[in-house]
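Some notes on the structure that comes next.
Just one protein chain is left out here, and the rest sit where they should.
The chains carry the letters A, B and C, assigned in the order they are written, with residues numbered from 1 in each.
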Amino acid sequence: MARIKVGVLGATGMVGQRIIQLLEGHPWFEVSEVAASERSAGRPYAEVMQGRWKVQGDIPPRVAQLIVKECNPNLECRLCFSALDSSVAGPVEEDFAQAGYVVSSNSKNHRMDPDVPLLIPEVNADHLDIIPQQRDRWGSDGYIITNPNCAAIGLVMALAPLHKRFGVDKVVVTTLQALSGAGYPGVPSLDVIDNVVPFIGGEEPKVESEPLKILGALDGGKFTSADLTISASCTRVHVVDGHLESVSIGLNHKASLDDLIAAWEEFDPLSGQELPSAPSPPLIYRREDDRPQPRRDRDEGKGMACVVGRLRKCSIHDYKFFVLSHNTIRGAAGAAILNAEFLYKKNLLWL
Amino acid sequence: MARIKVGVLGATGMVGQRIIQLLEGHPWFEVSEVAASERSAGRPYAEVMQGRWKVQGDIPPRVAQLIVKECNPNLECRLCFSALDSSVAGPVEEDFAQAGYVVSSNSKNHRMDPDVPLLIPEVNADHLDIIPQQRDRWGSDGYIITNPNCAAIGLVMALAPLHKRFGVDKVVVTTLQALSGAGYPGVPSLDVIDNVVPFIGGEEPKVESEPLKILGALDGGKFTSADLTISASCTRVHVVDGHLESVSIGLNHKASLDDLIAAWEEFDPLSGQELPSAPSPPLIYRREDDRPQPRRDRDEGKGMACVVGRLRKCSIHDYKFFVLSHNTIRGAAGAAILNAEFLYKKNLLWL
Amino acid sequence: MARIKVGVLGATGMVGQRIIQLLEGHPWFEVSEVAASERSAGRPYAEVMQGRWKVQGDIPPRVAQLIVKECNPNLECRLCFSALDSSVAGPVEEDFAQAGYVVSSNSKNHRMDPDVPLLIPEVNADHLDIIPQQRDRWGSDGYIITNPNCAAIGLVMALAPLHKRFGVDKVVVTTLQALSGAGYPGVPSLDVIDNVVPFIGGEEPKVESEPLKILGALDGGKFTSADLTISASCTRVHVVDGHLESVSIGLNHKASLDDLIAAWEEFDPLSGQELPSAPSPPLIYRREDDRPQPRRDRDEGKGMACVVGRLRKCSIHDYKFFVLSHNTIRGAAGAAILNAEFLYKKNLLWL
Partner (left out) sequence: MARIKVGVLGATGMVGQRIIQLLEGHPWFEVSEVAASERSAGRPYAEVMQGRWKVQGDIPPRVAQLIVKECNPNLECRLCFSALDSSVAGPVEEDFAQAGYVVSSNSKNHRMDPDVPLLIPEVNADHLDIIPQQRDRWGSDGYIITNPNCAAIGLVMALAPLHKRFGVDKVVVTTLQALSGAGYPGVPSLDVIDNVVPFIGGEEPKVESEPLKILGALDGGKFTSADLTISASCTRVHVVDGHLESVSIGLNHKASLDDLIAAWEEFDPLSGQELPSAPSPPLIYRREDDRPQPRRDRDEGKGMACVVGRLRKCSIHDYKFFVLSHNTIRGAAGAAILNAEFLYKKNLLWL
């Protein structure tokens, strides 16, 4: 079977690199187009990336020789991954959708649009039903889907099974986020050695709002926000990959510690669908005292599983726990790929 | 004026070293006795400490030549600082109190005793009125005072001015604690490089309970717990010194952002008392987006001031902020010294 | 084909863990015995390792349930890997050899014995001819082979192809060694954060002497030292895995930069032998300005390849370069396994 040709918009950045790395050897998709800014266009990808390829391993040879193109909707593919910087992603992704492309975007620009799914296949697959509305907007077969912010996704993964069974009411979360989340060059070393930075620009509003859309319903053609409140405090710590979050939650219905753990351990909605990037299970609960830890747990499920631990009573809300997710895989590149795999499985790539 | 001779119990550990370092050149106190385990006793301090002195600078020469003694109450001094490990501190401190010594202890063992002050001079100076009860217990002029856990003290310093003015009701706190808090050798490097450990044994209960005693009243000869609830999650991060805490609070009375900042900035109860180790002011509010930071702010007030920042509305409780304190100075050695200075000023060293 | 049963002596330490991890799924060997100190013996490996398993991933399930035995030569296997601490390895390994076991040891104790091969299969395969002498010593079919010190092996790998073609005369090397080399708990975090320790006990003599045996000849039944001099300075840096070495060499014969690179790139003595752990090629020369780097290059060849870079003229000796090797894989566990694979291929496991 011939693999489906895909393009990568913003192919030179950290997330673009991760997408290319993760798609190497992918059973369904094949990177046939790499697009970036005008400055990079016209030269082979390997040449453009000299000194800029920062993910583990070398550039896949086939991609290395691709000529970088500009981000115009004349790429030879139907599906594009967008890893564009948010300063440019907005109109570029619209152009592609209008031109009939399916765009699986990691950028924040269209996440909260009323006709764009903010998708985690395990959580809100039904949100894809909004797509026809979006196709009306563009007057084409194209559309945009998005994946959540890297700190929001781990939180939602941990909350989703609890919310479904017991109703989550309140969430107070402090994140300890990894450096790769800031891209490259990103955070200067002098800012994080022997230090923590208790601020990440624009992050807290995303962590507080995106989960409400994802956990909300699509009702009568409209997204309604989930009925819960989140308060987030975001910090940057001295870790390469892996966002750790300290979470305190209030529940609507009584539930025991074992009930919560069972909800997590039984959560596997994609089981049996054989999506190449779907981890099974997507949530792992560790019983040790001192887990999850970024370096030791971030690679679970090839970086696509989330790891939960230290569930215990909270004296103010109901429970406290920690959740960890790999921010550039489950929280960015891998999420965009899993979303596209899900579209393919649902026959939404070839309308 | 002759300086007051003081002893250091547990002089070889990290906190003991810090006490010796901070007392070098102290205007009132002079280290004349260093005591440790039987294994170290009988040899000069410098010899015992070969390869074990881990704080900045060299051992003060006068202390270097002191012969280490065992922790028996036959030291030539009236005041002792206890930096003993909690596995031995309990009975040793009792022996000293019984023998008539004043013990300023950093150990957890007696902190919650009903007749032992858990003292922060800026916050609960009146708790010293319990001392006569304690002297009854020992049948001597001796007594024990204690300073709080290193993560509790920064939290209490930030809460105290707010609690007094507006009543603090609820506190959800996640700590990002420094490595020096675990002593030496303490945390193995392989556990914290490119990592966070979301667990510190025994820490969360201390952070949840000690502030209630400190912020509570001494009423009719009994300590009553402050009427607030704390929920703590404690983590160990890749920082040498300086505990950072992400705090969300509920208040009993309405207060604006400016009210809270004013409460912090006007807080300086020890002003004018000229205690050598009292920082003035003890609380600093920084207005930058991204402060406090451990490496950049921990040395404020020679490590005795606490730094608060990022005050903002909380969508679940009332406000959120970050607070930082130097864990081995304000959170341990410096706290014990400040407590002793306060006793001296209050004429409680020479009853 | 049934896999060969092997034992791991010192199975609870860091190197023992790595051996178990690397042997999971090994096509030839299967861990059937785990042995450690008396204190650990008699309980399932998983139970003994609670809180002590420090390598990535979980304990392989089959090993997890093995009952830990003492290090006595009554294990049901013919081949043992020794990851014993050097304080006990000496006599234990002798007992096993005497009892007829083949011991592939990572410990330093017998490395310099006149009848024990200090083996790197790519470099001195002929040294195995000494084994009959050793079997005379033990009066059994058993024998010991050893792999080099973790800092020596990368150096020898880089020197071997040059020494063969051009004769290496002088080596001045400064190592920047990773923390995993010190085991667990190993180096306290307070010693290496924002710091370098310019000393590793006993390391410099090993780096200066072991390569001379490895690069030397086995002549008339005796090892003769290679005719070169090494001067080493060893430091511990803030890196999890991967020893980096700054090397300056003098050569006996003229050679150009390209000659040296060719010597490295053409070096692949095990090619075609299909040893499961042999990397192909074993040496990689990177042409970028700023490589090799520990985090980015240590996993080449699954941690078994060495990476060389920055070859340039030296104004005092002839050339300078950097070499990197994964210290717990190529420098310890992987080396012991590769040695055993080589023995198997040479029919030296079943004499």
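Throughout what follows, a residue touches a chain if its C-beta (ideal position, glycine included) is under 8 Å from a C-beta of that chain, and two chains touch if they have at least 3 such contacts.
Only a predicted model underlies this, so the values are computations on that prediction, with no experimental measurement involved.
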One chain is left out of this view; which of C:Y143, C:F322 or C:Y344 touches it in the full complex? C:F322
Of the listed residues B:E122, B:D194 or B:E210, which contacts the missing chain in the full complex? B:D194
Which parts of chain C face the unshown chain closely enough to count as touching? 170-172, 174, 176, 193-199, 201, 208, 229-231, 233, 235, 237-240, 244, 246, 248, 289-296, 309-310, 314-317, 320, 322
Touching residues of chain B against the unshown chain: what are they? 51, 56, 193-194, 240, 288, 295-296, 299
Residue numbers in chain A that touch the chain omitted from display: 54, 179-180, 184-194, 238-240
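The working rule: only the chains that are shown with their structure count from here on.
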Any idea what the CA-fit rotation angle from chain A to chain C is, to the nearest 5 degrees? 180
Could you pull out the chain whose C-alpha mean position is farthest off from that of chain C? B
Count the residue numbers both chain A and chain B use at their shared interface, divide by all numbers used there, and answer same if that is over half, different if under half. same
Averaging each chain's Cα atoms, the one nearest the global Cα mean turns out to be A
Provide the C-alpha centroid distance between chain B and chain C, rounded to the nearest whole angstrom. 48
Mean-CA-position distance for chain C and chain A (Å): 40
Distance between the centres, which are taken as Cα means, of chain B and chain A, whole angstrom: 43
At least two other chains touched by the same residue of chain A: list those residues. 193-194, 240, 295-296
